[in-house]
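Missing here: one protein chain of the complex. Every other protein chain is in place.
This part shows chain A:
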Amino acid sequence: MILGNLNLSWAIDGWIIAVGVLAAVAAALLGNFLVLRRMSMLGDAISHAVLPGLAAAFLITGSRHSVPMFVGAVIVGILTALLTEWIHHYGQVDEGASMGVVFTSLFAVGLVLIVRAVDHVDLDPGCVLHGAIEMSPLDTWTIAGFTAPRVAVVLSAVLLTNLTFVIVFFKELRISSFDPSLATTVGVNAVAMHYALMTLVAVTAVASFEAVGNILVVAMLIVPPATAYLLTDRLSVMVLLSAVIATISAVVGHLGAIAIPVWLGYSSTHTAGMMAVASGGLLVLAILFAPRQGVIAKWLRQRLIAMEVFQEDVLGLLYRAAEHDHTATLSTDQLIQRLQSSRWTVGMALRTQRQRGLIESINECHSLTAHGVEAAQGLVRAHRLWEHYLVDRAGMDAAAIHLQAERFEHVTDRALRDRLDEETSATAHDPHGKAIPDESGSAD
């Protein structure tokens, strides 16, 4: 519906999306292993270093024929990986700095060469950044009676190569990314795997360069894998998810490039840039909503734990009140005051404990049920056993133990209480002289 007023043509938009998906998935597949090796920047470096390769190949051969340009760019791409390693090793420069030196220098050389060549050829520095994906349906090849844009054919071949590489060498990529030393000791050449990966990154960068430019390659090498990394802890799932995320980014990116500027009253914008933006958006979504690592999931879990602890504190307070003042009931206001909490929080905790049959309330006055006394006894017992243990065994100062025991009591189950009891030789009193309640019966 939203897209209803867009004029999508399959012959044009269909191919643009296809080219975007091919480039994005090809890059994302390899990117998984860059992210896992903490080498994300090397993908960036290689994609930038492609430029001087293209320019040099043009200046040397004097032609804009694709093959020499392709070879030249790939060679410089691999050279980036090699130079980075050499400068890091022989110059004793930090790896990140070494990368920064190599690729900015090479990129600058590329710009100088392009300006030198610009009189002769239409290498446009602007296209370097965002490519010309919108033009891709115009330049076609016909193979076996089937006509397709040239870049789509090239990128399909690259995607197929990358896919084969990742599937066939999955095990080898995994071990040389996780533990290069072990890889070498079980006969997998980690160095060879590294340069094979770098070569394919260079090939992918070059093949995507013309169609989608630098930005998309850099983004797709890193962002979909980084997003997938947040969503799973299995490598195979991560690789699969990264491909799915890359696909979604490409589709959403193109539709967004057409639609969003129009809503804002502009004409449509660059598709490649929009695809990168879309992948960034997906990453943000993953950071927020990832099931285990996500910000929201973590926050919810913490709230739940805090609530649980608070509910237990209410039981403990009622138990101690009964023990100390011999008043078996406390009013809501007393609870609010002693727990230093809000009426709403206390009300929630009381309702939960009433539902569990641990507390009964009559006219805003609350007391423990028989079950409640049992549960509270366990908590107080744990607390006092811990206090005793911390002073007696861990040698802590008696003034400093309360908070620690408070933290521990909520995670101490029956088995742990028994072990504590054993370790503290079944002592009857905590360091403050209070009786440690028995497991089942009364306080002595």
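To be clear about the criterion, a contact is a pair of C-beta atoms (placed from the backbone, for glycine too) under 8 Å apart; a residue touches a chain by one contact, two chains touch by 3 or more; residues count from 1.
Heads up, the rule we're going with is that contacts and distances are computed from a predicted model.
Hidden from the displayed complex is a chain whose UniProt protein name, among "ABC transporter permease subunit", "Proteasome subunit beta", "Molybdopterin oxidoreductase family protein" or "High-affinity zinc uptake system ATP-binding protein ZnuC", is "High-affinity zinc uptake system ATP-binding protein ZnuC". From the set A:Gly187, A:Gly395 or A:Gly433, the residue in touch with the chain omitted from the display is A:Gly187, counting the whole complex.
Within the complete assembly, A:Thr232 is the residue of A:Thr232, A:Gln311 or A:Gln377 that touches the hidden chain.
Where chain A meets the chain that is not shown, the touching residues are 36, 92, 168-172, 174-175, 177-179, 181-188, 229, 232-235, 237-238.
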